[in-house]
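In this view, the complex is presented without one of its protein chains, the others remaining in place.
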Amino acid sequence: MTQRWLSDLRGEIDTLNLDILRLLQRRAEVVLEIAAIKRRENLDSYEPSREEEMLRTLAAAPSGPFGADEIREIFRAIFHASLDIQNRERTRAMRTRQRGLVPPGGIRVRDVAVGAGQPVLFVGPCSVETPQQMDTIAAAIAALPGAKIFRAGAYKPRTNPYSFQGLREDGLQLLRATARRYGLPTVTEVLDTSTLDVVAEHADMLQVGARNMYNTELLKALGKVDKPVLLKRGFMATLDELLLSAEYILSNGNDAVVLCERGIRTFEPWTRNTLDLSAVALLKKETALPVIVDLSHALGRRDIMLPCARAALAVGADGLMLEVHDRPEHALSDGFQQLDLDEFSALVTGLGLAGATAPHPTAIRGPR
Amino acid sequence: MTQRWLSDLRGEIDTLNLDILRLLQRRAEVVLEIAAIKRRENLDSYEPSREEEMLRTLAAAPSGPFGADEIREIFRAIFHASLDIQNRERTRAMRTRQRGLVPPGGIRVRDVAVGAGQPVLFVGPCSVETPQQMDTIAAAIAALPGAKIFRAGAYKPRTNPYSFQGLREDGLQLLRATARRYGLPTVTEVLDTSTLDVVAEHADMLQVGARNMYNTELLKALGKVDKPVLLKRGFMATLDELLLSAEYILSNGNDAVVLCERGIRTFEPWTRNTLDLSAVALLKKETALPVIVDLSHALGRRDIMLPCARAALAVGADGLMLEVHDRPEHALSDGFQQLDLDEFSALVTGLGLAGATAPHPTAIRGPR
Amino acid sequence: MTQRWLSDLRGEIDTLNLDILRLLQRRAEVVLEIAAIKRRENLDSYEPSREEEMLRTLAAAPSGPFGADEIREIFRAIFHASLDIQNRERTRAMRTRQRGLVPPGGIRVRDVAVGAGQPVLFVGPCSVETPQQMDTIAAAIAALPGAKIFRAGAYKPRTNPYSFQGLREDGLQLLRATARRYGLPTVTEVLDTSTLDVVAEHADMLQVGARNMYNTELLKALGKVDKPVLLKRGFMATLDELLLSAEYILSNGNDAVVLCERGIRTFEPWTRNTLDLSAVALLKKETALPVIVDLSHALGRRDIMLPCARAALAVGADGLMLEVHDRPEHALSDGFQQLDLDEFSALVTGLGLAGATAPHPTAIRGPR
Partner (left out) sequence: MTQRWLSDLRGEIDTLNLDILRLLQRRAEVVLEIAAIKRRENLDSYEPSREEEMLRTLAAAPSGPFGADEIREIFRAIFHASLDIQNRERTRAMRTRQRGLVPPGGIRVRDVAVGAGQPVLFVGPCSVETPQQMDTIAAAIAALPGAKIFRAGAYKPRTNPYSFQGLREDGLQLLRATARRYGLPTVTEVLDTSTLDVVAEHADMLQVGARNMYNTELLKALGKVDKPVLLKRGFMATLDELLLSAEYILSNGNDAVVLCERGIRTFEPWTRNTLDLSAVALLKKETALPVIVDLSHALGRRDIMLPCARAALAVGADGLMLEVHDRPEHALSDGFQQLDLDEFSALVTGLGLAGATAPHPTAIRGPR
């Protein structure tokens, strides 16, 4: 008996659902008509006061089992879904574009393709220091097989104003000269719109550091530069925020963006930051942009580099960033987390990258 | 012209809104009928599979501007609101009860009323150590005016198994004997259901430490004890979780619960934890349960105790917990954060509590 | 000229260093003599007041370039190192023991060895619900190759007192009966000392949940039980705290402890918690205890399970914990994060575990 009652009542619910849906779809059509008019007249599509007015009217309607809170909850969902079909076209377009805009051959940094199947190593010292240091390190990197981009900081965003701030323009020239000698593409950090031009002139790829992920003026300016950008996640940034920062660059015209997870700030003291590898899985799912992992800054220690590098590649990272120094104990910055050349070589071997060859060498390594 | 169009279209939206609402209210009535049947038949009120089935049916309906995602979003809100009016009666009842169940005279711990207007100091050493220590500290506390509860740990939840674990039952007896000598009520921590009886026998108030806030078996058992409970927020617990833990005690029959904010774990190293005073404002708003602030554990340092104590009282705290020791540098635990007796006396003076008298002495300090 | 001066001055520094070291070693000998006397006389080895007295004396000595702060810093290091050679024998012993106590064949849960080379799946539904549910899931698990332990909760530590709390003893019996039918060992959570005996009677392995990692009374009691323990990291616990919690169990006599990383609480909303895989690398380095990863609780979503599982194995995890349900949308708890049986099967295939065979079947799968 009960079961019959239940099924009758459920039948009535099913009918009501479809009636409600029909009205909702009609409502959505009217909403789109209004949006079209507003667009023509250049009016703002979002009017919170109009929503408040509608909620007041609804609250004054004859009462029923749903109280004011539930009515508000449901109609907010209706308003939200209506905004979606009007304005979130842009957001949907954003994600779709983020998914679609990377060419199948990956993002090219000179003759190296990032995101094209073969993991790329972004490797070099924390800072440009001396010609000898740069030459020794570049030679060691170039000698190893696999795809590599030479990294070193010329403009250093140091927390302490009395720490070494980088060789600036001299560092850029030294980085370029050394890299050219060994046929390596370069990536280096750009700190500010005022030095963007000079960095873009010397480097093959421009890095936005974790501290600058929210620097919207810099991001906009990078959108207008004809060089690929390496965008690091802020150390307390959500993934949604990272993708919105990427969109500042993409929507200003530069499609060549590589994302970089570099650890987030938590309460755990045994690592400098906490490496967030599920972030890589999520970013790979949400966008088609290549994603690399900066192990040196995430971990801040050398002894667990190899297993963590394995895990980063296993989760799908398109590359690894590693700080390498010929004499880490002499480094002018972050010596404790930089690998020496032997450790670096052992890591490459341990990862099985030493013997790797590019999967499609002709496709991605042609002259440029 | 445009404006007329807009207002016409808006008029149609207003009509559609009311039509939708009417159907929603009818739907809600049917939902409540179903819920009543299920209650009678002792069936589970929540059936996710039924929701999935309805969503599938709706997705198969003739299409319109709203796509599958928006339909899902709106109907999930409808399902959620429907669950609210069925099942969240309990949650609503919970909060209402939490708001209503504290008597106007506050929660009594022997002759001290917590939450009755006058700030109460929960004060004493981290651990019960020796008769001399306990006597010296209790004498100093008792000598100061104002409402005080004597605190000291007999069972210590130490992170390190080789740290001092407390005097256990001997500590309980010493705490009680000392407190009785000076007419002070006592609060001490209970770690586990297996020692709940002996702690309840000796102490006037039972403390649940931050590490035990999620210990549901202990919380349930405390709901059946005829002693007030001091429930500390876990150092990484949301406020919602704290109130749900309180509800474990309240719903099992014990209405005398005092909440305690004691700092949360963040990345900031200059304090042991981060004192969260907006939590106090929120807890005071969400419930009628008294709320106190444990400054010693939140800060882990003595030098900013006074301004932070002022802020805690200003935000509305009903009391402060402070660790005080006659010789902090000799303490068997947490010496660095315990005030010495002079510092404690200066703090009480600085807060203007020294000259305070109970607002309604006859009401809350009668014999018991 | 300057270089000579520098080398002369450096020579003097070298001599002073050795003189200082000689005095330090003599001082250490005296410290050990004192410690021996104290041990004989059963006195406390750590006297902070004595340290304060020494620092006062030193501060009163004739001044030099080092001020009070630097003297304090250096002598605190001396005191600390002195405590090390006295008391930290125990800590050193602790870590050494943690490194040494796991047998080469791993920790056996009936005929499954955890930490013996082959990854073990800890798999089953969040909660024991019905005989049909348990049978369907167990059959599917048993049908797949590889090492598996059947998991399901009978006592559920739910945040909300009105959520489903588990079938308790009935659940234990159902778990055991089902598992025996399919030859699977079982693991289930124990919430409290009061129910430890009954859980230990029914389950092959006892799980300490994240909420109970600091429950020292429970940990001590588990140290006296003759069953392996699965100890989950608290979601706000440092790795040092996790190892200290393990030590509570080990030092009370139970060597069979498996650690479990299950995500930590951060600000990132796209996952339920943040999976911390560098924690696995660090735990494997610091101890010899097996370490597994609970992906279901760390991620709280199914769509990135496969890449994260790959990363967990790549970083060195000895096993994975996964929640699997025959009908996740009907689950009485955590339905959104439980894999259905097809998803589970696909995951096992994707990980390449489907065809895996135990490396040393005779060694670890003998009758018991």
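Chains here go by letter, A, B and C, matching the order in which they are written, and residues are numbered from 1 within each.
The rule is short, and it goes like this: a contact is a pair of C-beta atoms (placed from the backbone, for glycine too) under 8 Å apart; a residue touches a chain by one contact, two chains touch by 3 or more.
Treat the numbers as computed from the prediction; the structure is a model and nothing was measured.
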Which of C:H80, C:R181 or C:K224 contacts the chain that the document leaves out: C:H80
Given A:L191, A:L239, A:L259 or A:V324, the one touching the chain that is not displayed: A:L191
Touching residues on subunit B - with respect to the absent chain: 236, 238-240, 264, 266-271, 274-282, 284-285, 298-299, 303-304, 307-308, 310-316
For subunit A, the residues touching the chain missing from this view: 48-49, 52, 90-91, 94, 157-162, 165, 191-195, 211-212, 214-218, 234-236, 241, 244-245, 247-248, 251, 265, 327, 329-330, 335
Hidden partner chain, residues of subunit C it touches: 2, 5-6, 9-10, 12-14, 16-34, 37-38, 40-41, 50, 54, 57-58, 61-67, 69-71, 73-78, 80-81, 84-85, 265-267
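One rule holds in what follows: only the chains that are shown with their structure count from here on.
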Centre-most chain, if every chain is reduced to its averaged C-alpha atoms: C
Distance between the centres, which are taken as Cα means, of subunit C and subunit A, whole angstrom: 32
For subunit A, residues contacting two or more additional chains: 236, 266-267
